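Note that one protein chain of the assembly has been removed; the remaining protein chains are unaltered in position.
Should a chain be cited, it is by its letter among A and B, assigned in written order, with residues numbered from 1 in that chain.
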Amino acid sequence: MSADVERERPRHEDLVDERLVSWYFLAALGYMFISMLGGFLMGFQLIRHNPLRGIELLSPGRWRMIHTNAIAYGFLANAFLGALHWAVPRLALRPVLDRRLSYFIFGAWQVVVLSTAVGIMLGQAQGLEWGETPVWIDPLALAGLLLVAINFLAPIVRLRGPMYVTLWYFTAAFIWTFLTYAMGNFIPQYFVSGTSAGAVGGLFIHDLVGLFVTPLGWGLMYYFVPIMLKKPVWSHGLSLVGFWGLAFFYPLTGIHHFLYTPIPMFLQYGAVISTIAVEMVVTTVLINFFVTLRGATGALTNNLPIRWFYTGMVFYGLTCLQCAFQTTLTFQALIHFTDWVVGHAHMVMFGVFSMWLLGTMTYLFPRLLKTDWYSRTLCEWHYWLSALGIGLMSADLIVAGPFQGYFWASLLPWDVSVDFSIPFWAVRLVAGTMMFTGLLVFLTNLALTWAQARRAEEPAVLAAAA
Amino acid sequence: MFEKKSGVLLIAGLLFFAIAFLSNGLVPILMYKNLKEKTAEELVQGNGNLRYQFEDLARRYPESFKTAFGTPPEETAAREAWLNQKCADALRRGRNVYVGEGCWHCHSQFIRPVSNEDRRWGPVSKSEEYQNELQRPVLFGTRRVGPDLCREGGRRSNDWHAVHFFKPTMLSEGSPMPEYPWLFDGSPDKPNERGFALIAYVQWLGSWQESYPYYKDYQASNVKDVKLK
Partner (left out) sequence: MQLTYLRTPGTRDRRLVATGVLLLSTLAHAGGCTRVPEPAVFVTGKQVVQLDPKLREKVRKVLDEQCGTPENIKLLGDEKMNPAHLRKGAEVYARYCRQCHGVSGDGAGLAASYMNPRPRDYRAAIFKFTSTTYGAKPLREDLLRTVRRGVLGTSMPSFDLLPKNDLEAVVDYVLALTHRGELETQLAEAAEFDGDVNADQVPELVAGILKKWRDAPAHIVYPTTPMPDFNTDTVRAGHEAFLRVGCSKCHGDDGRGQTKDNIGVDAWGFPTKAADLTSGMLRGGTESLDIYRHIDSGINGTPMPSFRNALNAEPATVWNLVSYVHYLSNRRRVGDVPEAGILKPLPGVEPATKAQSAERPLSRVTR
């Protein structure tokens, strides 16, 4: 009888390896630090005040790639894996396949990310946006993704009956991430070149966002938001629409990165239509979450993780609205290649997914360290610096974009557009400094919290010994 | 089906992904399968514009050229073959430098048929221009901090590029482009192997066009089709 109870209500300690979750989060924050350093270097270069000019290993061109890769594979992937190690076993009521495998994956993934960074720093990047990982690392990374899928799918597969929304997203994401990575890194490198490679590259860029980051992010939202608000998600029907709409339309949008290229025009139209369809689906998901918040809006002020999450969702709404505009051919003619797109990318990667993950960390660290945050004020600072920073950066870049586009179309000399951009790039650097300061505040707070946890532990240990 | 493992795994995970890949990935692959992919050697073959620039490098920086590529053979046919081979090697190497240094994150390589781009740079890009080994993966690019480069070849001379790579602000006042002194042995007139390769690569961009190096200003001459021999 007790064994049955145990199976139905397993203890948290048997499900979640908290140490591993902390490790993943710490690694993620470390990479975010590195990534932001790279962003800084490029930011200073753009306003022509790079103090570290002419040093091969610190070349802004190479660090620009470290900037994006450290965020995608260093911060996002690690933070997601940490959060998955918390959420998946608790949802499936079973631990992951093998604890040793989990630690092996952790180590292997850090090797992959670090060698990517070193490889890029040494100038071995692969010519694929968001996939600059040197070609010799690609198979290793793919093997890592396969192991991740196996490790997490094991408990999910043993689950009986219908699954909770979060697990739909996670299950699909394990498959999609593996397939996307394989498709993007190998087909344009080894099988096709030129325009066809461009089409596959476009699919890869967007699938990485849409089929790796987005489903994992929404999965976490469907998991944490109801827990924190202590109420279910408003509409199960809209959850279904959101998931299946994303699953169908998102993979079809990739070519919208290469409008007006020699890729066949009917495929470009298809991508544009799918993209607009995705925006509609997204609207249903947002409605679902914001209606869920009804009656609990107080949480936005007194529940910091909820505030992180919903701020992220507001940015998500904005970024999708922006996307619906920029994917139209009319708008694309003007803003393609400008800072508009850069603003969009930052708003997605930082404003949405990093926000969600930082909120998750804000929620989980006290539980992992078994103590409250050292300072709630510092947590607030972290939030406001990050939120205002990314708001300023995206607004600045999104405004700069159309101007750049008009300057180019006006056929004035190229440097006119550069001169015009300098003040915008300066503001962007200020915004970046705010976000970076936010991170430093968070790291400080975390260190102090950790020290506090250690202090709290010692008397307990002493008491136990006595 | 919509909430079950099998549905999520097989339909959303595999089937939808497969539909997208087949329709958006495989279709262009099949459409362009008859456009033969050229190797670097084939790109050099018969490309007199590129060969001119490569020979110019050899004549402009003879000592550094020898250090980077060795001494060309004396005998004419052997020398021609040697030059073509070295030039192809330089293109491949130059592409790696271009990618490794992140050039492609600030410079695109395609001219769109909108926004007056053909009037700024030259002919709109066509599919066959990209069917070669050096566009693996393709370098369309996503951002233009600097100008597009796919019609850059011949527009400026090798010495201009050398100085510009060494320290862009020496020529372009106020340029935000980083410096690349490691492509040189200490001074802009001493490119190393990577420097030569990158210059050759940039001069190659657009060299397949008849309008090279005038592009938008090109006026075809009626003496083009005359056969003297």
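As a convention for this text, a residue touches a chain if its C-beta (ideal position, glycine included) is under 8 Å from a C-beta of that chain, and two chains touch if they have at least 3 such contacts.
All values reported here derive from a predicted model rather than from experimental measurement.
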Touch assignment to the omitted chain, from A:N50, A:N69, A:S239 or A:T261, lands on A:N50
Contact with the hidden chain (one of A:L412, A:A447 or A:A460): A:L412
Could you pull out which residues of subunit B are in touch with the chain that's been left out? 46-49, 51-52, 55-56, 58-63, 72, 76, 79-80, 83, 120, 154-157, 159-160, 162-163, 166-167, 169-174, 181, 186-189, 210, 212-214, 217, 219, 221-228
So that we can see where the missing chain sits, which residues of subunit A does it touch? 44, 47-51, 53-54, 411-416, 419-420, 422-423, 426-427, 429-430, 433
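The criterion applied here is as follows: only the chains that are shown with their structure count from here on.
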Subunit A - residues contacting subunit B, complex: 45-48, 50, 53-54, 56, 59-62, 64-65, 120, 123-129, 156-157, 159, 162-163, 167-168, 171-172, 174-176, 179-180, 183, 187-189, 192-203, 211, 240, 243-244, 247-248, 251-252, 254-255, 257-258, 260-264, 267, 270-271, 333-334, 336-339, 341-342, 405, 408-411, 414-415, 418-419, 422, 425
List the residues on subunit B that touch subunit A in their complex, please. 2-5, 8-9, 11-14, 16-17, 19-21, 23-25, 27-29, 31-32, 35, 37, 95-97, 99-106, 108, 110, 112-117, 119-120, 125-127, 129-133, 135-147, 167, 169, 172-176, 178-182
